[in-house]
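Quick one: this structure, given as structure tokens, is what I'll be asking you about.
For this depiction, one protein chain was excluded, whereas all remaining protein chains were kept in their positions.
Order of writing sets the labels: A, B and C. Residues in every chain begin at 1.
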Amino acid sequence: MIKVGIIGSTGYAGQELVRLLTGHKDAEIKWFGSRSYINKNFSDIYQNYFQIVNDKCLDDNIDLLADEVDVIFTATPQGFCSSLLNEAILSKAKVIDLSADFRMKDVSIYEKWYELKHNNPQFLATAVYGLSEVNRSVIRNSNLIANPGCYPTCTILSIYPLLKEGLIDKNSIIIDAKSGMSGAGRSAKTDNLFCEVNENIKAYGVTSHRHTPEIEEQLSYSAGSEVLINFTPHLIPMNRGILTTSYATLKKEFSYEEIKSAYDKYYAAEKFIRVLNKDVFPQTKWVEGSNFIDLNFKIDARTNRIVIMGAIDNLIKGAAGQAVQNMNIMFNIDEATGLLQVPMFP
Amino acid sequence: MIKVGIIGSTGYAGQELVRLLTGHKDAEIKWFGSRSYINKNFSDIYQNYFQIVNDKCLDDNIDLLADEVDVIFTATPQGFCSSLLNEAILSKAKVIDLSADFRMKDVSIYEKWYELKHNNPQFLATAVYGLSEVNRSVIRNSNLIANPGCYPTCTILSIYPLLKEGLIDKNSIIIDAKSGMSGAGRSAKTDNLFCEVNENIKAYGVTSHRHTPEIEEQLSYSAGSEVLINFTPHLIPMNRGILTTSYATLKKEFSYEEIKSAYDKYYAAEKFIRVLNKDVFPQTKWVEGSNFIDLNFKIDARTNRIVIMGAIDNLIKGAAGQAVQNMNIMFNIDEATGLLQVPMFP
Amino acid sequence: MIKVGIIGSTGYAGQELVRLLTGHKDAEIKWFGSRSYINKNFSDIYQNYFQIVNDKCLDDNIDLLADEVDVIFTATPQGFCSSLLNEAILSKAKVIDLSADFRMKDVSIYEKWYELKHNNPQFLATAVYGLSEVNRSVIRNSNLIANPGCYPTCTILSIYPLLKEGLIDKNSIIIDAKSGMSGAGRSAKTDNLFCEVNENIKAYGVTSHRHTPEIEEQLSYSAGSEVLINFTPHLIPMNRGILTTSYATLKKEFSYEEIKSAYDKYYAAEKFIRVLNKDVFPQTKWVEGSNFIDLNFKIDARTNRIVIMGAIDNLIKGAAGQAVQNMNIMFNIDEATGLLQVPMFP
Partner (left out) sequence: MIKVGIIGSTGYAGQELVRLLTGHKDAEIKWFGSRSYINKNFSDIYQNYFQIVNDKCLDDNIDLLADEVDVIFTATPQGFCSSLLNEAILSKAKVIDLSADFRMKDVSIYEKWYELKHNNPQFLATAVYGLSEVNRSVIRNSNLIANPGCYPTCTILSIYPLLKEGLIDKNSIIIDAKSGMSGAGRSAKTDNLFCEVNENIKAYGVTSHRHTPEIEEQLSYSAGSEVLINFTPHLIPMNRGILTTSYATLKKEFSYEEIKSAYDKYYAAEKFIRVLNKDVFPQTKWVEGSNFIDLNFKIDARTNRIVIMGAIDNLIKGAAGQAVQNMNIMFNIDEATGLLQVPMFP
């Protein structure tokens, strides 16, 4: 049994970790951390767990926690994990951080886009970017995982094979992303009230969203040289789901089969990446409640561009699910353990 | 391994059976019946099953099917199961019918409310009403289950202890029910288009909904004499979930504790029935994706009435989940097998 | 031109007043009161008014305001209007209060249900309950209107003819109400976040909602003696709209025509009350964006009860629209001025 502690268990991503780990045959949650609800019943905060989880919320004592568990998930605001981490903790427990603290290697980029001082940049070198399918082998041997953001997961997996195989102009990439509201978290803000979101759509963070440099860094690794992108996220009146629509110029005319074989080369054996049949496009509803990413592409011969679409459940493949997948890899158990939920429809 | 056949596997309830049984360790689906999609890939109809279910849809040949499987689920329109059933089928396989064909003992009531002729009333006597928690022992020994309707499941379980214990005036019961749209099925009707449903609420079937006599018959058994009710269903702009708000006059002044102990007497040991803490009221979201029914009540001393609220996922506890629960009972395996999903939030 | 001041113009009901009065040919808004946004552009708070309303928000100086306008709307929290009102104000301007401060004649009931001390109970005697169609003649001569609550408007108009004509047992009334989220206001609360409301339905304020005594008082006037009711409101994942489903026992067997003639007696000449054709039931979408209330009823001969359904746009007929209707009455102009919007569909 893997003993698990969660810091930030009462955010949307944190409680999704609870849900997935409650059904995980090889893991057991020992610590439901939540600064906001210390000593309250977890199931009073999230009533879906009534008679299922009987634990109380505990304080965020990461040092104590490191003595008691094998792996710590931090589903906390930016700056939290990096401010508390130290060698002693990492020597005792593995850490999977769902925040952005260890996602970018260049601390100046983090500090610029997040407008925060980074307290522990010395761990950046060893932290592994936890995009499971891409970095599986280094994840396995790491004890500090920077779990990817929701938009980056969907975007990078959409484009990765095209850059690796050199099929697209790396300076032509434009990403138009659409997200359900659970990505905005559970804090009480007027902008996130039902009446402000329902029957509405808007772009936000235009040219300035903080997932931009995270995507660019990973795409740059794929391309082998620096990639700059345009990234525009939008808020959609639904709870879960991200759809990214990515555009790029093809380096020359390619057939459907040529592009498809690039995706197959990297993803054919991947359980959680589903490249759909030709002309069947991803819909977020078809992956809701699951760890899948659904992908497909369409070539526009008129403009010689390719349109790539990807769909994930932002709380699962985009957060808690991928975190559990990384845990499975790190503990050398079947990577799909606890993640075999069929998407729920309708 | 229990071999399972599903007739009507491409309706919303049918495909939910597929989802639950795909995750059921002791069952295996051998027949994906769907008259509308014969020879099509099941996963082309429901893309969530892409790379999960690789079977094709088959015709509704119930006689052939009975030779091949241990249990047949019929998730079909009213009149279908009753028109095809015969002794030979029942001698070879157990049948769990999700339609209304065998729910009411009095064939004239069925024929009046459903405006259909019943083709096999001789099976009504032996068919068992599959309200799992109430009829468990007879379900176990039955080979023909009439799986309860979604509204009746939520309503009857809400009121059952009060009538059994004689706490309410049986002539005072009024049920105001609210349902998500998946209860209306997948057929293409203008009334069920997104634009007609979204940002809208309406009552329908006022005084004439066909679940009325089903509820009345079961409540009459609980009360020991005939019960007539008012039942008004409403359509809510959401996919899943039923909330029933029931009103009844208390026979005398009762304390919270007295009423609570009636619920505890019948439900304290029930895994899937959760009577919430005092003054915590059910919300459909807290049971979505699970087989739970959440219940609670509130006494109004001013009018001496009791208000009872129940919440279920209409496709699970109100249809496919209870059907699987009944299968587990009939095959003498752990009743919760395949049904331990934690409700999904948000 | 009627000069208008609005205190609380940046709440949902307040800004709806702005919308209706912006299109009102005989009225002009002189004061956009909003304590929270003093000196900010009104159209920065509500961007729909960009290039339409160019005014800044002002402080809530009701004494100064009374000098400058003919009528003051207070769309403010309970306790606000009653704490500031005085004879001087009322001698200079008419006041239409959208809060509950002057709705109930008995100050002790107000103080008990609202858990507030009432600062100016001396005005309760002269304040007029602004249910336009019922109290038109007294509204005309009043200078202080207690504008009805949203649920009470829909409920009372649903039942009024039945009690006036003595057709129902006054002790049998049960009201099950469903409301969109705009009724909950614009303040930032976790419970009202999109993700908590969407795909969810719940009852709240069960047996204790503060509109209960308001409804009871008005129904008691209609009945000529005290009426106690059960009132259960529910929250629905939509922005606008209230549907009330009311139940009562008929005093004897009545035909459809007998009941219909009672509604016709009171409502046939009413522009904003639409009793629908037989067996056509109200839907909130059919009144959205308008000042209409749609009504209909269904007799259940089996239980001798009547089910009455009413639908309004809670922000219009349930708040700002009825307030404007009352203003029109008070200033002796055509009652429908500024209120002739056709409901918007879909």
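Everything below uses one rule, namely that a residue touches a chain if its C-beta (ideal position, glycine included) is under 8 Å from a C-beta of that chain, and two chains touch if they have at least 3 such contacts.
Computed from a prediction, not measured in an experiment: that's the story for all the values here.
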> Which of A:26, A:111, A:176 or A:258 sits in contact with the chain that's absent?
Replying inline: A:176
> Which listed residue (C:22, C:61 or C:249) would be found touching the missing chain in the intact complex?
Replying inline: C:22
> So which of B:189, B:278 or B:302 would be touching the chain we can't see?
Replying inline: B:189
> Please identify, in ascending order, the residues of chain C that touch the omitted chain?
Replying inline: 12, 15, 19, 22-23, 46-52, 182, 198-199, 239-240, 274, 276, 280, 283, 285-287, 289-290, 294, 340-346
> List the chain B residues touching the unshown chain?
Replying inline: 12, 181-182, 186-190, 192-199, 237-239
> In the complete complex, which positions of chain A touch the hidden chain?
Replying inline: 174, 176, 178, 180, 195-196, 198-204, 206-207, 228-230, 232, 234, 236-241, 243, 245, 247, 281-285, 288, 298-300, 302-303, 305, 307, 309, 346
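Assume only the chains that are shown with their structure count from here on.
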> How big is the gap, in whole Å, between where the Cα atoms of chain B centre and where those of chain C centre?
Replying inline: 39
> How big is the gap, in whole Å, between where the Cα atoms of chain A centre and where those of chain B centre?
Replying inline: 37
>> Which positions in chain B are in touch with at least two other chains?
In response: 198-199, 239-240, 283, 285, 346
